[in-house]
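The other protein chains are all here in position, but one chain of the complex has been omitted.
The chains carry the letters A and B, assigned in the order they are written, with residues numbered from 1 in each.
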Amino acid sequence: MSTPPRAGRAHRLFPAEPRVREVAADLYGEVADASIISPHGHVDPRILADDIPFADPTELFITHDHYVTRLLHSAGVSLEDLGLDPAHTVDPRQPWRTLAAHWHRFAGTASGYWLTDELESLFGVTEELSPENADAVYDRISSALRTDGFRPRALFRRFRIEVLATTDDPLDDLSVHARLAADPSFTGRVVPTFRPDAYLDPEASGFADRIERLLDATGRSATFDGYLGALEDRRGFFVDHGAVSADHGVLKPFTVDLDAAAADRLFAGALAGGLSDAEARLFRGHMLFQMARMSTQDGLVMTLHPGVRRNHHRPTSEVFGPDTGHDIPVRTEYTENLRPLLEAFGAVPGFHLVLFTVDETVFSREIAPLAGFYPSVYIGAPWWFLDAPDAMRRWRSAITETAGFYRSSGFIDDTRAFLSIPARHDASRRVDAGVLARLVEEGRVSAPTARRIMRDLVDAIPREVFKL
Amino acid sequence: MSTPPRAGRAHRLFPAEPRVREVAADLYGEVADASIISPHGHVDPRILADDIPFADPTELFITHDHYVTRLLHSAGVSLEDLGLDPAHTVDPRQPWRTLAAHWHRFAGTASGYWLTDELESLFGVTEELSPENADAVYDRISSALRTDGFRPRALFRRFRIEVLATTDDPLDDLSVHARLAADPSFTGRVVPTFRPDAYLDPEASGFADRIERLLDATGRSATFDGYLGALEDRRGFFVDHGAVSADHGVLKPFTVDLDAAAADRLFAGALAGGLSDAEARLFRGHMLFQMARMSTQDGLVMTLHPGVRRNHHRPTSEVFGPDTGHDIPVRTEYTENLRPLLEAFGAVPGFHLVLFTVDETVFSREIAPLAGFYPSVYIGAPWWFLDAPDAMRRWRSAITETAGFYRSSGFIDDTRAFLSIPARHDASRRVDAGVLARLVEEGRVSAPTARRIMRDLVDAIPREVFKL
Partner (left out) sequence: MSTPPRAGRAHRLFPAEPRVREVAADLYGEVADASIISPHGHVDPRILADDIPFADPTELFITHDHYVTRLLHSAGVSLEDLGLDPAHTVDPRQPWRTLAAHWHRFAGTASGYWLTDELESLFGVTEELSPENADAVYDRISSALRTDGFRPRALFRRFRIEVLATTDDPLDDLSVHARLAADPSFTGRVVPTFRPDAYLDPEASGFADRIERLLDATGRSATFDGYLGALEDRRGFFVDHGAVSADHGVLKPFTVDLDAAAADRLFAGALAGGLSDAEARLFRGHMLFQMARMSTQDGLVMTLHPGVRRNHHRPTSEVFGPDTGHDIPVRTEYTENLRPLLEAFGAVPGFHLVLFTVDETVFSREIAPLAGFYPSVYIGAPWWFLDAPDAMRRWRSAITETAGFYRSSGFIDDTRAFLSIPARHDASRRVDAGVLARLVEEGRVSAPTARRIMRDLVDAIPREVFKL
C-alpha cells in the first residue's frame, strides 16, 4: 500500500478510509475538468449580457445569497444591517466584517464549504475568515473584482460552463437571452426556463390582473381554452428562444384531470376571485396536469420543485420581500398526488418529469420507485437544503438500490450565486466519486463501470434528462 | 497489522475499513454455510412438486422478476418486448440481449447485485454482462439448466433450504403442498401461508362472489358470524397443512374493534356492494382486528405488509396484470392505527405480529418503540425496495439502539425468483456481519456477543418469530 493521501484540499469530500479515498480520487479525476452543464438555476442573465464587473465582496457573497443571510439572521444580525433593506444603505464592509465575526457558525454547512472553496479557488485566500483578516480579505477580493479576469464572461469561460439555464417569467420578452444568443463575442449557451407558478395559482396575489396581461399579450379570449392557448403560446415563445424546460414550484404536487365544464367554471371563478380553498386546489391540480400535457406536446422537460412554505415569517417578507431565508419545507406526497398525471402521461415517449424535493423521506419511498418504473420520471438531484455533501450521500444511498444511477437527473445548482457554480458542481462530483468508490470497495460496482457512471453523471445523463 | 483483505468477491458487502472488514469476515464465517430459513416468499410450490427444469435464462431471470422488468421499462423498453404479454411471443434471446444492453443501469441496485452473484455462484460467469457476451452467457446458462444439477429440487438441496414458505389463497386446496409433504424423495419443508387480503376488503373486485365461494366451501351461512367461522375453518385447514403464518397486505394498517351489530350491518352492506369509503375502511379495520384475534387462537403468526399503492399505472395493469413493477409505496402510520389491535392482543402470550414496511421513516419512530415494549411485536426485515445493502444498514441503525437485535424478525426474502434465494440471504448475512463488526470496533458490542447474535440472526431468531 502506497502512502495514503492525507486529508487536505485535494482530497476534500472524499471518504477518509485510504483505499476508498484512493479510488474516489481516481474516479474524480475522470471528471474534475469536465465542462459544467447547469440546466436549472437563478442567475440573472443580465450579468452576462452586460458583462459588468461585480460591485464588491459583500454584494457578491452575502447580500444576494439567502443561504448566507439567513444564518447570520439566526445569529441575531438584522437583515437591514446586512444591506437587504433598499431604503437603508450600509457600508459594504460592515456586512463582510459581520460574516467574518460569525464565520464559526458556518463550519460544517454547505455555504461554509462553498465560500471556503470560492475564496481559495478564485481569490487564493487560504486562511479561515476571521475578524482579524476580514478587511485584508475584503481588499484582496475587491482588487481582483476590478480586473478583467473577474468579469462575468471571463468567469463563465474559466468555469467551463457549457449550458446555463435561467428562470423566467412567462411574459418575459427574453430580450436579454436574444441579445446573448446574437452576440458573436459570447459563445456560451444561456437558455431561459418557463416558470408559470403565479399564472396557475388562483390564490397568488394579483392573479386576475396577471391573467389579463397574459391574455392581452397573446390576444387570447378570457375563456379556459383561451387561457390554455395563451400558456401554450408563451411556452412556444420560450421554446423558440432555446428553453428546454418548464419549472413548477407548487406547495403540493396534487394533480387532477377535470372535465371541460368544471375547468371553465373554476377558471371563471378564479378570475372573479371567488374560489373556495378546495376549488383553488382543484384548479391548481388541473393546471399541473395541463402543464404535463403541454410538455408532451412541446417537448419542454417538466421539473417539479414542491413542498416549500414560502415566506414563513410574514413580518420579514413584508419589509424585505421574498427569498429572504425563511422559506421552510413541509412534508410532501407524490405517489397519490401524481397518479392522475402519470396515468395519463407517465409512459408517453419523450415526456420528461424531474421530481425534486426537500423532504428526504420520499426518496426511497416514492421517488425512486416511481423513477424505477415510469420512463418519464427522473430523480431530481438534492435540492436547496439538501444540496450538501452528507445529504447528497444520503440521497444516493436512498435511491440507487431501487433505481440505479441512470434514473437520476444529474446535478442542478439552482443558484443565484454565480461564483458558487463551480464549487457546487465540484462538490457534487467529489461526493459521487466517494459514493462510487465505496461501492467499488464493497464489491458492488466494478471499477470500469464506476468510471463510466462517473463520466455519464456529468455529461450523458444531464444531456439526456434535459434534452441538451 | 497483517495485509488487509482487498476488495473482492470474498469480502463483498463488508465495510471497507480493514479492521472492520476483518471482524466482519470473521462474523460472517459463523453463518456462511448455515441453512436457509425462508418463512415468507412467493415461490410457486409446483416447481418443486414437479421438479421440472427451468425453461431458459430469460424466464428464469427476467420475465417473472418485476424488479428487473420495471427497471428495463423505465429505460423505455416495453413490457411486451420483455415477453410479459401472453398474446405476443418473443424469442427469449431478445429480452436477454436487452438486459445485457442495459446492464449499466443495474449498477448499484439490489437486483444488479443479486444477478451478479447468481451468475457467478451458479453459472461461473465472472464477466459483466454486455452486448458482446450476451449470447455466450445465455448459452452457458441454457446448457446448465438442462443438467440434473439445476433442476429445482437439486437446487433446493444445494441452497441448503430448510424451510420455504409459499403464499396462498385461502381457498387453495393445498394439494401441491400435500403432495410435497407426502413425497419420500423430497425431504425439504415447504409450508403454505394464509393470505386473505381479497377476502377482507369489500372494495376488492369480485368481493361478494369470493365470499360466496368461501361460504360454500365451508358450509357456513351468509352472516358475519358465518363469515368469521369460514375464515377460521380455512385457517385451520392451512394449519393442518403446516402453515405457520397468515400474511396481510393492506394499504393502511388501520384497526378497530366494532360491536356485533355494526359488524353485521357492514358485512351485509359489503355483500350488497353498498358500503361508503368510510364504511369499507371500518370493515377492513375490523377484519384486521379479527385476524389478530384468530391468531391468538390458532397460533398463526400474523405478518403485516402495508403501505403499497398497487397497480399505480392502470393502463399497464389492464394489459399486463398485477405485479408488473408499478406498485408504489405510500406513507404509513402504525402507532395510532395498530393501537386498538395492540391494546386487545399486544400482550397475549404466544401472539406474534411481524411489522414490515416500505416506509423507512417508521423504523425508529414507530416500529422499534412498539417492538421494544410489546412482546408480540417483531420488527420485519427490510422488505421489497428496502431489501438491499444500504437500506439494511439504515434499518439496523434505525432499530437496534431502541430494540436491540432480538426484536427483529430474521431475514425474509419475499421472492418469486427461486434462484435468488441464496444470494439474498447471503447478502443479509454479510450486511449484518458488517453492522456487528462496526459495533465491535466501536466498543459497543463484545466480540463473543457479536458471534452469538450473528448465529441467532439466521437460526434461533427466525425459528422463534415464526414458530418453526
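Note that in this section a contact is a pair of C-beta atoms (placed from the backbone, for glycine too) under 8 Å apart; a residue touches a chain by one contact, two chains touch by 3 or more.
The structure displayed is predicted, hence computed values, not measured ones.
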For the chain that's not shown, point to the residue among A:Thr98, A:Thr193, A:Thr218 or A:Thr316 touching it. A:Thr316
Determine which one of B:Leu82, B:Ala110, B:Leu180 or B:Leu439 touches the chain that has been left out. B:Leu439
Would you indicate which residue among A:Ala32, A:Ile52 or A:Ala75 is in contact with the undisplayed chain? A:Ala75
From the listed residues A:Leu231, A:Leu338, A:Ala388 or A:Val445, report the one that touches the chain absent from this view. A:Ala388
Chain not shown, touching residues in chain B: 15, 17, 19-20, 333, 335-336, 339, 342-343, 346-347, 349, 361, 364-366, 368-375, 377, 397-398, 400-407, 438-446, 448-450, 452-453
Had the left-out chain been drawn, it would touch chain A at residues 7-9, 11-17, 70-71, 73-76, 104-110, 112-113, 128, 309, 312-316, 325-331, 358-361, 385-386, 388-391, 394
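Methods note: only the chains that are shown with their structure count from here on.
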Distance between chain A and chain B based on Cα centroids, please, to the nearest Å. 39
